[in-house]
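In this view, the complex is presented without one of its protein chains, the others remaining in place.
Labels for the chains are A, B and C, by order of writing; each one numbers its residues from 1.
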Amino acid sequence: MTDVLFYVFGGLALACAFMTVANPFSRSPVASALFLVLTMVWLAGLFVLLHAFFIAAVQILVYAGAVMVLFLFVIMLLDLKEEERRHWNRFGVGAGFITVGGLLAVLATTIVRSHAGAGLTPELEGTTHALGLALFQRYLLPFEAVSVLLLVGMLGVILLSRRDLK
Amino acid sequence: MQPETLAWIILALPLLSAAGITLFTRRNAGLSAAVSVTAVAAAFVASVLLVLSYRGLHIPAGECLIASVNWLNVGGLSVELGLRLDSLSNVMLLGVTGVGLMIHIYSCGYMAGDPSYARFFASLSLFMFSMLGIVLASNFVMMFVFWELVGVSSYLLIGFWFERPAAADAAKKAFLTNRIGDFGFLLGIIAVWASLGTVDFLDLQRALAADPQALGAFASLAGVLVFMGAMGKSAQFPLHVWLPDAMEGPTPVSALIHAATMVAAGVYMLARSFFLFELAPAWPESLGFLSGISALDVIAWTGGITSLMAALMAVQQSDIKRILAYSTLSQLGYMVMAVGCARPEAGMYHLVTHAFFKALLFLGAGSVIHALHHEQDIWKMGGLRSRLPVTYWTFLVGTLALCGVPPFSGFYSKDGILAAAETRPVLFGLALVVAALTTFYMFRLVLVALRGEPRDAAASHAHESPSVMLWPLRFLAIASVFAGFWGIDTALKRGLGMAGASGHEDHGGFLAGVFEPFGHAPLAAFLGLFATGIGFAVAWTLYGSHPVRDPLPERLGPLARWMRDKFYFDEAYAWLIRCTHDALAAVADWVDRWIVAGMFVRGLAGATDVAGRALRLVLTGNLQTYAFLAAAGMVVALWIVVL
Amino acid sequence: MSPLTWILGLPLLAAAGLCLVPRTSKGVLRTVAVAVTAVVAWMAIDLLLGFATAPVGRGGYRFVQQIPWVESLGISFFVGVDGINLGLIVMGAIVAFAAACVSWEIEDRTKEYYVLLMLMTGGILGAFASLDVFFLYFFHELALVPTFIMIGVWGRGERRQSAAFQITLYLTLGALVALIGLIALYLQSGVRTFDLVTLTDTLAANPMPAARQYFIFPWLMFGLGILVSLWPFHTWAPLGYGAAPTATAMLHAGVLKKFGLYVLLKVAVPLLPEGAKEWLPLLAWMCLGNILYCGWVAMRQRDLNQLIGNSSVAHVGFVFLGVASLTTVGVTGAVMVMVAHGFLAALSFALSGFLYRQTGSLDMGRMGGLLKQLPFTGTVMVMAMMAGCGLPGFGNFVGEMLVLFGGWKSDLLICGGWISFRWFVAAAAWGALIVAAVYMLRAVREMFHGPIGETWRKSNDPTGAWRRLPYVVLLVSLLALGVAPRLLTDHIEPSAKLIVDAVERSRPAPHLATAPGHPIP
Partner (left out) sequence: MKVGLEHYLLISAGLFSLGLLGVILRRNLLVMYMGLELMLNAANLALVAFSRYNKNLDGQLMVFFIITVAAAEVSVGLALIVALYRRRQSAHVEDLTSLKF
């Protein structure tokens, strides 16, 4: 059952990711954004399969909810049209595909050859309780640091969105 | 007081005077002169006291007193700031301070009114300090130190009127020419030290006496190198070119430095380090072609050539100071030749008497120049006998002494040199020719410049100089006449530790002393007198009738022009320097500018720049290109690392 | 606490303190800088006078202080003096004082200038006082960075940007190459410490294999050589000094530049004796390039600063010659030349800076008769130039003389013994006595002698004791060294002897005696 679900979620995530970056039917950023939201959802599904329930929830809340809404807001705000194809850079596209293909090949070969999962069984339960304990004990300092980072991010955004920015 | 204490005082006085004038009294001309004259007078008195107390100690010949403090002591090189007192340095002390005193006094009159009066006396004091340092130095390094200081004070004094381009150029030329000699001198000192491990004269002398082979293959080379120092300072051929130009300095300077004392330092140094030249000839392998020639041969021939060449040049000069300058050159050649003939005491003897009469001649010339408002051309003078009587008579005394007419002091010292040269027939003949030429050009000078009728308005309105300038003339004239009877030669022999130093001590009375040379070395004495007579006769024939122009060029033709133009040494040297040093400098500069800084440095910079420009094309500014390049690079890197 | 720590710490503290002074109160900035350097100079002189009686600490050094810092890497703050850096520290402190004094001229961005000046001073003194190779290098870099900034910001002339650029690139390159050598030395020494005393002791007891020494030594030699303007890496020096502000040129040409020589003598030669024997013949050739070639180049210069710059490059050649001779006398002379030339270079650049301000030009062809108009400056300059051509009475003479004496006795084999080292000594003597005299006297003749040009009628000597003080201080130091050289040589000699002995003692390890790597045919 979980294996089937894995293939379903994994396949859908890959498909939606493909549609995000290389939608053959539309160049609209809105479409890309929506497919990305779908990718996030399927990813959350995969997280659930990995028993990382908290992360899955956060994934939905933060990514699919907050981040992607932000994206859509910006798209609306800027009133972005469909990406017009100014010129078809064959060399660029070819090189891009080759590079990405190469990367994929390297990664896949490494994964397959390394037998990373040999002898390992899925055991860990990513309970919110355990996560919370770790977060507020061992990872307290990074946690606080991240909160400062968010604050700085906020300040940065406020500064950047000022009208008179030169 | 102990002689050592007195020696320190003598050395310190002029230095204090120079420092005091420079730092404190330079705004007050009169006070500065007073300080300087007082210092040198005190040094003279101290020298007299020193000599008296030294004689009281009855130190045997060849021994000496040494006072020293350590100046430098580094791994086997120990240099004392040492003062060496023996008869040799005593004679020089008296000579230097005595003549120096006369010239200081004279300068008070001669330089009166010059805006840089104080600077003149400060430089003069500095010179006295350095010169006394040379005289008293107990080792080679100290001598070299003061040697250089003498060079620099000479530079300052020749270039005293530095606004005049000629004076500034002459000062530079003198210093540089001297430096070439010093180059050899320093290397000679180093070579001696490297073999014997000491630079002290006494230690060196003893070491070489114990083992004459101690210097090994460097024996003659070291001698010749050290002699190069004397060559520069005493203006010997081929480094003689600076001395005539040095006459651009004030006349008292010419008298003190470039006639009486500094230029004689070379001879003094040769006498001081004579033990070095006596060694049997030995050359390093690379200079094997010189084998058989000893250092003394080189010295003797250099001296001989210089004296003849300078005498010939003097014949056709028309500047009164230049005639005297060439005469100085010629006499220095004499002295050097005497040293080269293994008779340093003869050279030193002539040095002392020459100091008196040449200083006298220069000061006399200065008096004439002063009277004629800085006219130096003898063909614009004449008829000065009645107008400048003191100058005339003292000048005549100096001339007679220089020509070697008995019983003037020059006769005795010159006779010693001629006697020394008897062993080398060619040099002896050469010396006789020089004696004849000397008389000729000196009487040419006297007959043209001082006697006869005035040729110029200035000459006919000349007035005798102030007495502050005349008294030194009188004193020096007395010294020039009688210096032959003061036993200077005996003292020198004692100082040099010569055999027979005590044998001649008691010559029977004054008259015997006057005619001593005729008995001692009759050939030299008679031939010398004969040569003098010939010179006088020729001069009288040519110039006795007081011609308006020089009749000699017509008779001698191109030779006269060569003599007048100093055998074109200056031009030849200028050409040589242009072809060597200047050319090297130009090449070095060119290489520096275009090869090192240009091709390599700028080439490297240019190559970097071009590479940068080429790589800049990759940076399109397109974000995606960058992303692509980064990704591609990552892939390649991973590919290499992982697979 | 060692006085050395104060000597190098005070200027750094002053640099920090000056940051707090408001930029408008220029008087305070200047007074603080002069006062601090004066105190430092006084302490340095006190160091010199108290050296003989001070207790001997670790490794034969005196006034030692050591504080561990990064123990895992073997880095510690370690200061101390022996005969070799003693003179350099005293010289550096006095030159720093003079440099602070002549900086009255700076009107623009005074605060930054003085902060950098203090930083540079502290770095220089720290570099010479440190006995830990890490700090040695660190302090040197600390002094170099202000040099670049000062040339770029307060420099003069049209070429100052290019000069600052070139000097930066050259010196950075030199420092980097030397750093490679130092790191290689650190890694290969086997003790993993930067402590110079431990390094010396360890490498004396069990030396590195000769082949490794042959490899490491050239990195140090060329790297440090670039820092010291070894021929043919010298072209930055005249250019940089021509463009540098007066105080920077004084401090760099006078003091900081000696760092390369100091490290060569103090680190490279004693720690890598076999490498030194292998490579010093090449150094001997190159130092002839400095002495003769740069002397000839100097003869052709029309600009006073170019002339002084080239002559300073030429003088450095004597230090190389002394080091290459590997005799006690020669090495002592080399250190003496370093110290004396420090004073001399500082004095020359101070004077040329003053002349530039007075006349607005340093083109010698256009000058003339200045001795009449500027008697004080002219006299001091003539004396400086005389010192530059090795006149007795100045420290340079003693140093150069010792180098020549030592060189003559050297048994260094050049070209496999075909050429005697004595020829090098003779050539160097020619350079010292004649080439130097030619260009110095030509400069005096053109600038100070001859009829006075109308252009300079408005020029004036520095007035007042304070303005004359820096020149007088430097001149008196030069004279003191020349008249009483034992002030320093007595201290230098034992340290020099240690270095020479270290090289003489070393014999190549038997199995490597025939190791390849002879760079000279």
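Note that a contact is a pair of C-beta atoms (placed from the backbone, for glycine too) under 8 Å apart; a residue touches a chain by one contact, two chains touch by 3 or more.
Only a predicted model underlies this, so the values are computations on that prediction, with no experimental measurement involved.
Note that the absent chain touches A, B when the full complex is taken as a whole. Contact between chain B and the unshown chain involves residues 616, 619-624, 627-628, 631. Touch with the hidden chain on the side of chain A covers residues 2-3, 6-7, 10, 13-14, 17-18, 20-22, 27, 29, 32-33, 36, 39-40, 43, 46-47, 50-52, 54-55, 58-59, 62-63, 66-67, 70-71, 74-75, 77-78, 80, 83, 86, 92-93, 96-97, 99-101, 103-104, 107-108, 111-112, 115-117, 120-124, 126, 130-131, 134-135, 139, 142, 146, 149-150, 152-154, 156-157, 160-161, 165.
Definition applied: only the chains that are shown with their structure count from here on.
Ranked by how close its mean Cα position lies to the mean of all protein Cα atoms, the top chain is C. Here A-B and B-C are compared, and the pair linked by more C-beta contacts is B-C.
One finds 61 Å separating the Cα centroids of chain A and chain C. Centre-to-centre separation between chain A and chain B, using Cα means, comes to 96 Å.
With each centre defined as the average position of its C-alpha atoms, the distance from chain B to chain C rounds to 37 Å. Residues of chain B in contact with two or more other chains: none. In chain C, there is no position where the chain touches two or more neighbouring chains simultaneously. Residue ranges of chain B in contact with chain A, taken from their complex: 624, 628, 631-632, 634-635, 638-639, 642-643. Those residues of chain B whose C-beta lies close enough to touch chain C in the complex are 70-77, 141, 144-146, 148-149, 152, 159, 162-163, 165, 168-169, 171-172, 175-176, 179-180, 182-183, 186-187, 190-191, 193-194, 581-582, 584-589, 591-592, 596-597, 600-601. Residues of chain A touching chain B in their complex: 92, 95-96, 99-100, 102-103, 106, 109-110.
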